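Every protein chain except one is present and positioned as in the full complex.
As written, the chains take the letters A, B and C, and residue 1 is the first residue of each chain.
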Amino acid sequence: MMDRVAGRMLEATVLERLGIALASITTAILVGLLAVTASGYNPVLFLNNLIVGSIGSERVLARTLRLSTFFVLTGVAVAIAFRAGVFNIGVQGQFIVGGICCTMSILWAAPLLPNGTVGGIVLMLLGTVAAAIGGGLYGALPGVLKAYADANEIITTIMLNFIAIGVVSWLITNPFRAEGATNVRTESLPDNVGLPPIVFGDSGFSVIGLALTLVLVAVVAVVMTRTRSGYDMVTSGYQASAAVYSGVDAKRTIVTTMTFSGAVAGIASALYVIMFQGNFIEPASIHTYGYDAIAVSLLAANNPVGVIPAGLLFGGLNSSGSYIQTYSDVPVQLIDGIVGLVIVFVAAPELFRMAAKRTGLGGDDE
Amino acid sequence: MSASTSVLEYTQHRRVRLAGLAVAVLAVLGAVATAVFDVPLDRIFTPGYVARSMELAAPITLAAIGGLYAEKSGVFNIGLEGFMIFGAFFAAAATYFVGTGGAVHAWIGIGMSVLLTTMLTVLFAVLLIRYKADQIVAGLGVWFIGLGLVPFTAAIIWGSRNSPRMPGVGRVTVPGASEIPYLGRIVFDQSPLVWLTILIVIGSWVFLYRTRYGYWIQAAGDNPEALDTAGIDVNRVRYAAVIFSGAMAGLGGAVLLAHSSSFVGTGQTMVDGRGWLGIVAYLFGNYNPVGAAAAALLFGGVDMLQGQLQTLDIDASPKLLGLLPYVVVIVVLTGWGKTRVPSSVGEPYESEE
Amino acid sequence: MSRRIDARNGSVDSRDETPAVDRRTVLRSGAAGVATLGGVALAGCIGDDNGGDGEYQMTIISSPAGFDDQAFNDNALSGLEEAADEWDIDINQIEATDQGEYSQRQADAAEAEPDLIVLVADQHTEPLRENAPEYPDVNWMLINNVVEEDNVSGWIEMNHEMSFLAGVGAGTLTHEEIEYEGSETDPDESIVGFVGGEEIPLIESFEVSYQQGVEWVDDSIEVLTGYGGSFNDPSGVNDQAVSQIESGADIVWHAASAAGEGVFEAASNNDRFAIGVDSDQSVSFDSYQDVILGSAIKALDEATYTVAEAVVDDDWESVQGEQNLSTEGEQIDWVTGQAFEGEMPDSLDQNIEDAKQAIVDGEINFECGPTGC
């Protein structure tokens, strides 16, 4: 069933996909504005806040870009799995596990290394590798369960999200808790770990982080389109039986896919810890990047490159959410509602095809 | 066939496996508690424990039954969680507007909630069936919308994402019979909504396996063409099943609210994953309403168990104990994972194109 | 979510130039709402809900539990609202549930250059260490911790003292015979309960200090404890409380923020009693007043009011640095529930007074501090 579902998502042409994405976003925002108006707020101001709150100033832009990097990376993690026909809803869990692995490995290794920049770079590499391994293994688990025990991955990954939050929360409340800290968190990373902001001042965002994100997206895109493993994965996603016929080990490919997807989620988390957070906190209170990533990926039709604009959109929406809280009265949950509407509309391209036909805007394909 | 293989076949029968598993899990936990912590079983499995487990299981069961009807007809309604959120909220809002005086208002709220959620599901069904929306994606979308628009609207109505206190429906206490030791509390001093749920479980089983409409639902999910060529409109059957699934999820949310004190719209809202558990429950129960109810009861029981263990001061982190239901889900799904999904789930059906 | 209160007419969301319309009233009227909504929408279009026009701008940023908890966050907020009744103050609420974003949220709020920013919960401490010097012109009020900067007023709540008083109340009343509207204590059995929200150090301090309070009354009393797993969702807390009541507890106290309602519900459904936390919850949860014997309170609202007043009076020095909410300062206390006023046995007043004296005199050897053990 899943093959077919994933397959159908990929059928549309690039141009059509773009049209559908834009139409979905526009319609969702229009519905949101309607809700704003119906609740007695000023829709023009709300729209203005949406824009000013996402790109209106250097501060705000830095925030948008920072959030976007996390959405892009987690979105790519989701896209890898969806493209290969595996429904990894567990990116949030893999993100959390990757993050704690990154944080703790850096904290444990820090005393063994020199303090300077070189030591810092080594620590960051170590942390990133640890995050990729942690996230990858946590992704591999539902992969193995699906491949060898036929356990539905949608369900297992959701359960594993709950488990990751609970266990990591327990870990940082108990054995990993920073000494003397009043709130629940790990020790902070040493000063030589972190990315220099370069353009945007001290905003928790670094252009280097953005560059690394783009490089990773490029790597994933190349892997998916130009390598044998990518071809094996994507073919499994389109048509598992054909992949098996061509010599692909279906079970191993499921595990590989989930591991790859989880590892990218882990790397996203490494960037979150190193560039932004500087320690690891109560996982239940970390933004649900992993869930929003599903929407990001779907909006991009599960195309790793398409995830970049989709991630920017989500970064912008969430960034303006924070602005709207500060500068207006509209309950910020509306933003989540708009995100949900975007997803529903993206799911129903037929709706826009039909509308386009009625209005004479669309092509004449059937 | 030798006797041993037929026994094997029998134990492969899911319902038997599930019931066996539920008993085994509880027995092992009970034994561990007795042996390691020196706690007598009767202090864990009190009548209140059983009654409360049933109360917890009721909303999950209802969502599960809705979900299994939809999926049997060929539509995977992954939006159950979202519809439950709407259901709980509609019940609270409706009660709030008619008055929060007593049980009668609570019942009106429940009725209104089912009505409103059903209307919402009609839109969803049109999107899925008429416009052939991707079922998984659209279902996730419903969840996100529930998480966003419901707290938003709650904040508009109440100035807070949480509602004021809502009336409950109380318990139906049968005088005299409720004094029967153990069973009295479980059977004769029970929430009417638990009774309603049991009735729905039985009713939906009979409907599915004993009436022509049940046949049609099964055929719509497994071989829609066969149903179409038999002259039954597949999409009409699917509309009915999907709309029913939304109504049940809405009722599940309303029941959750009625068993609680007020609507909670903060965080993951008061539904908090129960819709997802509903999906897991019917997968466990192999699409059989009775099996799904048994699975839901297992979740309710495990959930309550960790509360009991804390009260009995058994030294384990509540945070970790709270993960028990999720772990059980994964273990059971892994060990007994082979659920036969209806073969045409996820495929839009069109008789002519 | 964000809500503004305009002091001049006291209504919510009345920033519009047009005559104030209370949106909630409109919606409550149900069917009539459709027509009126159009008007409100129009008003919304004309009005300006961006930026404030009050004389003073004050921002409050929540703890991870968020507003609407009818305890911690709402308690802090209510003090500001009182101040807003007094002076021309715009209150801007920012709910911050993602701890990772705290530093950013503080900076966002500071960028708008309000006169005061109130930070609820000590999770704000470390971000504030960076932001306080970064925004020297903004006055910061931090609850539950202190940051040594000129523009920071840090307020430590002696939670352990408050919890101790709750324990004293529960320990005293479980021995008494109390009956009210169908609920009753069981004087023969000496068991009381405690339900926390999440199992974090802060709440563990509540738990231990509560147990110490019960023990101080009578060390033969058994205390059943448990955690519901959430500060938001009452159902887990409710499960715990029911389980404890079925195991014999006749009075249950909670430290579960908004989720604490689950305890009241459990007491109400099972004909037992509960004790409130932080503020007089027999008032904030008045539909449960028949089961709330009393509340252990801390006057956080007084604290926020005091700081707001200092800002208005341009007298920051009076609140700068470490401030305490303590029994000694009479900001921590026990209040009897509104339905039980005058109905309580004398032993309660006696024990509470003795306990308070003992705390002030330093006779109690607390195992835990205000925010952890």
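The criterion applied here is as follows: contacts are C-beta pairs under 8 Å (C-beta built on N, C-alpha and C of every residue); 3 or more make two chains touch, one makes a residue touch a chain.
Keep in mind that, in the parts below, contacts and distances are computed from a predicted model.
Engineer: Match the chain absent from this complex view to the correct UniProt protein name in "ABC transporter ATP-binding protein", "Zn-ribbon domain-containing OB-fold protein", "Thiolase domain-containing protein" or "Glutamate mutase sigma subunit".
Structural biologist: Options "ABC transporter ATP-binding protein", "Zn-ribbon domain-containing OB-fold protein", "Thiolase domain-containing protein" or "Glutamate mutase sigma subunit" considered; the missing chain's recorded name is "ABC transporter ATP-binding protein".
Engineer: Taking the whole complex into account, name the chains on display that the unshown chain touches.
Structural biologist: Result: the unshown chain touches A, B.
Engineer: Have a look at A:Glu16, A:Glu187 or A:Asp232 and name the one touching the chain we're not showing.
Structural biologist: Considering the complete complex, A:Asp232 is the one touching the chain left out.
Engineer: Quick one: say which of B:Ala133, B:Val201 or B:Leu227 touches the chain that got left out.
Structural biologist: B:Leu227
Engineer: Residue-wise, where is subunit B in contact with the chain that is not depicted?
Structural biologist: 210-213, 215-216, 218-219, 222-223, 225-233, 340, 343, 351-353
Engineer: If you put the missing chain back, which residues of subunit A would it touch?
Structural biologist: Residues in contact with the chain left out: 7, 10-11, 226-229, 231-232, 235, 238-239, 241-242, 244-249, 366.
Rule of thumb we're sticking to: only the chains that are shown with their structure count from here on.
Engineer: Can you tell me which chain pair comes out on top for contact count?
Structural biologist: A-B
Engineer: Centre-to-centre on C-alpha atoms, which chain is most distant from subunit B?
Structural biologist: C
Engineer: As a quick test, compute the distance in whole Å between the mean CA positions of subunit B and subunit C.
Structural biologist: Whole-Å distance between the two chain centres: 34.
Engineer: Report the inter-chain centroid distance for subunit A and subunit B in whole angstrom, where each centroid is the mean of the CA atoms.
Structural biologist: 30
Engineer: Find every residue in subunit C that makes contact with two or more other chains and list them.
Structural biologist: 1, 3, 23, 97, 199
Engineer: Which residues does subunit B have that touch at least 2 chains other than itself?
Structural biologist: In subunit B, 155-156, 161, 317, 319, 322 touch at least two other chains.
Engineer: Mind listing the subunit B positions that touch subunit A in their complex?
Structural biologist: Against subunit A, subunit B makes touches at 76, 78, 82, 127, 131-138, 140-152, 155-156, 161, 273, 276, 279-280, 283, 317, 319-320, 322-323, 326-327, 329-330, 333-335, 337-339, 341, 345-347.
Engineer: For the complex, give me every residue of subunit A touching subunit B.
Structural biologist: Spelled out, the residues of subunit A in touch with subunit B are 1-2, 4-5, 8-9, 35, 39, 87, 145, 149-152, 154-156, 158-160, 162-163, 166-167, 169-170, 173-174, 291, 294-295, 298, 331, 333-348, 350-351, 354.
Engineer: Can you list the residues on subunit A that touch subunit C in the complex?
Structural biologist: Against subunit C, the touching part of subunit A is residues 37-45, 48-49, 59, 63, 173, 177, 181-185, 203-204, 272, 276-277, 281-282, 285-287, 322-333.
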